[in-house]
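Here the complex is missing one protein chain, while the rest keep their positions.
Moving on, here comes chain A:
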């Protein structure tokens, strides 16, 4: 026993000395970021909205950004206004901005960029309702919509409105050679390994970007990222919450921001493919059967919040009164199953991919207790995205948005890979609510979404949410990171001196 204590004490001392031996950086002039993936593409139209933010925000200025609450803020677009019918957006843009190829930014360039972004499969997600983009004058454009779209500005702010040189778009060379007007220029790089940027002293918004140099290292392995933080080679990193105690011991800042909900996504609310799921009592039983708080602690390392809703607490839609709706109780779950006529359970097939295997034992064990026999169909992640929606229910980690209207749309009403054919349309009541939300004024929209959230969560058990998981970032004591729900890795404007 004494020997064991000695080992623990020695390891603690080593960990402590390692943590405390991080260099005291009096004035940090170079931001050294450890991202978890390499940039998807330097062409903003082909880039990923989640983790490409730090790379793209160094090179490009966007038309819009979002703040910590998910509210849209101006960047190259100085102001914007919707028409009364919400079908025409008039936007004023800056004209004092220059790209690295020497060309200037104006309304015409903005329109060319938006057309380029709209045409791409990835960035086109923000512009699905756009029917026309017109140049009014040198600093004004209008975007005409086929139907009202309350998510477009938010998605533009998240990272779907980066502006590039029109000549580079025309030449089709952006993926290889980025040409932007952003606060930094790409000084050198080893693709897949490291990217070094230097600050443009004459950038129109230089004061927002205090660091003279920025280096971004895509490091896939989380242990390698943590070791690089410990060795002082990084000062900001996408982190594993398991290392939070050591980070705090070393005086680092630990930032968490909600990223997605974890649980069971149900796609068969009318029970057409699997009759039991059509019974609300069965769906409620599934909600009672899982101990979300325990799963969050054991599997999610405590990074996140226990909730049964798909909206964040800060969204204005989340209802605290609903939190006690589904207390963990296998007995209650069994009662509900019996009431629904499934006391002996039922059989179903579910997809499985390595990414979701971490939650598989919990589901298997819980289903065993309810008498539900599950057959797992193994597949790789790209195939999971294709095939999972073909099943009536599957284990899901679904990204959430800070903007409540965008979150409502992406969780419920618009087709997504995890919900390709939203089945609310089968219910007149829900269809009417969706229509009412679409036609309401922005403030009224929030009130209506809150009512819908209550109906879906408490009465219809639309989802089986275990918890909302958070992304974790570690930064040295002199650097502060503001996590943004909707961005896997925040853009450079959210990484500032503390």
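Here is the rule we use: a contact is a pair of C-beta atoms (placed from the backbone, for glycine too) under 8 Å apart; a residue touches a chain by one contact, two chains touch by 3 or more; residues count from 1.
In the analysis below, contacts and distances are computed from a predicted model.
Enquirer: Which listed name, "Aldehyde dehydrogenase family protein", "NADH-quinone oxidoreductase subunit J", "Peptide/nickel transport system permease protein" or "Putative luciferase-like monooxygenase, FMN-dependent, CE1758 family", is the one UniProt assigns to the chain that has been left out?
Expert: Record says "Peptide/nickel transport system permease protein".
Enquirer: Just to verify: which one of A:233, A:325 or A:477 makes contact with the chain not shown?
Expert: In the full complex, the listed residue that touches the missing chain is A:233.
Enquirer: Sort through A:102, A:320 or A:382 and give me the one touching the missing partner chain.
Expert: Checking the options A:102, A:320 or A:382, the one contacting the hidden chain is A:382.
Enquirer: Of the residues listed, A:29, A:131, A:176 or A:208, which one is in contact with the missing chain?
Expert: Answering carefully, the residue with contact to the hidden chain is A:176.
Enquirer: Tell me, which residues in chain A touch the chain that this view leaves out?
Expert: 14, 17-18, 21, 38, 40-41, 48, 121-122, 124-125, 175-176, 190-194, 217, 219-221, 223-224, 227-228, 230-233, 380-383, 385-386, 416-418
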